[in-house]
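The structure appears below as structure tokens.
Only one protein chain is missing; all other protein chains are in place.
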Amino acid sequence: MRKCYFDHVATNPLDTRVFDAMMPFFKEEFGNPLSIYEPGARAKEAIENARAQVASLVNSKASEIIFTSSGAEANNFALRGIALSRQNEGKHIIVSRMEHHSILNSARFLEKMGFAVTYLPVDKHGFVDPETVKKSITKETTLISVIHASSEVGTIEPLKEIAAVAKEKGIILHTDAVATTGNIPVNVKELGVDLLSMAAHQFYGPKGAGALYVREGLRIVPLIYGGIQENGRRAGTENVPAIAGMGKAAELARDEMKARTEHVKKLRDKLFKGVSNVENVYLTGHPDNRLPAHASFCVEFIEGEAMLLLLAAKGIYAASGSACSSKALKASPVLLSMGISASLAQGSIVFTLGKDNTDEDIEYMLTEFPQVIKRLREISPYAKGWGIKGEGGECTVQR
Amino acid sequence: MRKCYFDHVATNPLDTRVFDAMMPFFKEEFGNPLSIYEPGARAKEAIENARAQVASLVNSKASEIIFTSSGAEANNFALRGIALSRQNEGKHIIVSRMEHHSILNSARFLEKMGFAVTYLPVDKHGFVDPETVKKSITKETTLISVIHASSEVGTIEPLKEIAAVAKEKGIILHTDAVATTGNIPVNVKELGVDLLSMAAHQFYGPKGAGALYVREGLRIVPLIYGGIQENGRRAGTENVPAIAGMGKAAELARDEMKARTEHVKKLRDKLFKGVSNVENVYLTGHPDNRLPAHASFCVEFIEGEAMLLLLAAKGIYAASGSACSSKALKASPVLLSMGISASLAQGSIVFTLGKDNTDEDIEYMLTEFPQVIKRLREISPYAKGWGIKGEGGECTVQR
Amino acid sequence: MYSAKVMDHFTNPRNVGEIPDADGVGTEGNPTCGDVMQIFIKVKDGIIIDAKFKTFGCGAAIAVSSMVTEMIKGKTLEEALAISKEAVANELGGLPAQKMHCSNLGADALKKAIEDYKSKNK
Partner (left out) sequence: MYSAKVMDHFTNPRNVGEIPDADGVGTEGNPTCGDVMQIFIKVKDGIIIDAKFKTFGCGAAIAVSSMVTEMIKGKTLEEALAISKEAVANELGGLPAQKMHCSNLGADALKKAIEDYKSKNK
């Protein structure tokens, strides 16, 4: 059976070239980077080499990159590290409703610690309005965090405009760029952000390596205290192979970004076109201003987990923001904040493509997916009369 | 040239069998453990399998093991997670002066947040006195953290006795067992601890995987917020290969512990005997109640980093707690707290053996080490007249 | 995640559909936050002689519906009423903990269908 991995937003396969770059640091070069003898020195060198590669991907200085163990750690570190380091200047932070749990739940933690948090509303496409950001700023505001692009609906936020607002008011701006770094151009200078989170496993690198860009001169309170690793800003024996892998993955992403983007965009547009033939399937997020590999829908009358299971039985791997498919049993807050009804959100399905997907994958998916929808609608009490249309339906969010 | 890796306390080489257990999860089984389709499910299974293996090593339930990215993360998580979760009951915690930076600096962070911290003194062997623990307890005390064994001087603390004190007073007890887990028997029930930190790279497992045992029913505030990984207690896409590796390393450690211990202890005792022929070299820590693979000394009149470099030039890799060899340029607080003078602490040198070291390694080291000492003493202004003695000197801390 | 039996009933659900001249119909659940089940029964001489369902929901919800309709066929109303959520889950080889309460609505929908029948036949 054909296997179509369309869940790159969950995690990417590891690029073989990345794995090869990691290999030496598992066995021969197992030394601790802090050690002063040769094997330790070579591990240290590998880390510094990776730091330069990651810095080059996002156009920062190497010294501005702090390695972490994941995107979630980078997000926790950024939000809490800046909120705490600046708490004498104010105890108000602003985050958007498009954020990942690792930002939202960090914000909630800060609320418990006495911070005030504003959760920015978004429009039906998931856009944060820079004007709303501006209006939310108070004398107490020290930090704004807005995601670069949503992994759930693909929408790319107007970060430059938000950065202009933040700069004008002298407020630190963080962005969660886990879904974008390595996939679309991410340039910390052009975006105008002060901090930026990333994760290697989102661009064909290994699990276990993430990073936080922290603009030079910015003071940040550590999340993990201990030794002097990462210049005293993130303790713990470094995961040398994973960091070396993140560096290599960053280098490859930079070199191959254009080709990869063209490839996935072509496939994604073919998928859009095909799915538009199915009635009552609504695109979520913005149709154009979105991640090139990202196709997300709400399918009316049926539920996401059921779709995922039937697709998986056909070798097609995707994701959903439905309540039933989340282990927390809550519909995606991102979908709800965009004004999508809870019952439509139950029909959420997300296909995220990657460099190794092929035209044939899309064609296969386009024959299987409508059948899955049809089968489930036959079971659904709400779908009387609905099925597959002969001609193209409208493929946008209509609520 | 012979290479003798005697710095197992910095990090261990990865066992080939562990690496083999990790392999499938780099490439084929790259799925995200949260995903409901097959590849994700297999990653999830690997994690749960590893959890059972780690639990079996420390005699806990699988559900009591939370994976982290390192020992340092486990320590930060334990100290801050319990202090915060119990802050309504009191804001006083107790740690010993033998602790690793990741405990000490977490304690300092808590001090900044308004907690009071007692730093327990130790005797010349590095022992914490359970009576002193008892006397340090106040109505406000919620947490005690005492290291299981020091990675710097090898001393094994009287945890059972400390646990009895903690239990009597209803106070939570954490232990940093990073240096012991997988190397000597660690049994959470027998030790009577509520939380216990460990790191895979200290028992031939990979870097990038650690764990915290949290006794069933104990509430802990997360360090890394986000999704529902690790039952909502530690967010971030799991480092599946590293976790699988930690599991395998735990299994091997359990099965082979007795043989490994006998092996390293025999070599270590040979090393002790050989070094006792060198004048003015003092054993640090307790001579018997210590880690079996651990040999630590202070060499009078010379400095540790200089020793490390000359040893490394001979292929012998060791560690030191001297100010000059630490990047923070401070003498080891552990050595100072044991009453060793700052100038003697400058001569700190630590050899930690491993399962792959041989008799020949020790013999080689025993010919090279005295020559290194002699060379440096020839350069030292303090060492007039000192050199290698013909017969055995006394090999204990004499201060 | 799901047992083989759950997957079987989910991928090949039994008794899908409506009974136009049903003697009792019961609906349980809420589409805005999860699953909805609709059970149709046909009763003769106090015995359920046919049952069908329509379900909006996850794999567990669909499997539960399928299983419940299978279990009640040929049973008396009293026997059917005695079927508990746990009994359905057991029959399916178990359900994930988080699905036990939110997707295991079959027994509740069934009760409503039987009540509907009884209220019509008082």
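The chains carry the letters A, B and C, assigned in the order they are written, with residues numbered from 1 in each.
Note that in this section a residue touches a chain if its C-beta (ideal position, glycine included) is under 8 Å from a C-beta of that chain, and two chains touch if they have at least 3 such contacts.
All figures in this text were calculated on a predicted structure; none of them were measured in a lab.
**Q** Among the chains present, which touch the one that was left out?
**A** B
**Q** So which of B:Y213, B:F301, B:F351 or B:Y364 would be touching the chain we can't see?
**A** Answering carefully, the residue with contact to the hidden chain is B:F301.
**Q** What does the interface between subunit B and the hidden chain look like in terms of residue numbers?
**A** Interface with the chain not displayed, on the subunit B side: 301-306, 309-310, 313, 322-325, 327, 329, 331, 341-343, 346, 378-382.
Note that in this section only the chains that are shown with their structure count from here on.
**Q** Answer with line, ring, star, complete or other to describe the graph linking chains that touch.
**A** line
**Q** Using the touch rule from the top of the page, what residues of subunit C touch 2 or more other chains?
**A** none
**Q** Would you mind listing the residues of subunit B that make contact with two or more other chains?
**A** 36
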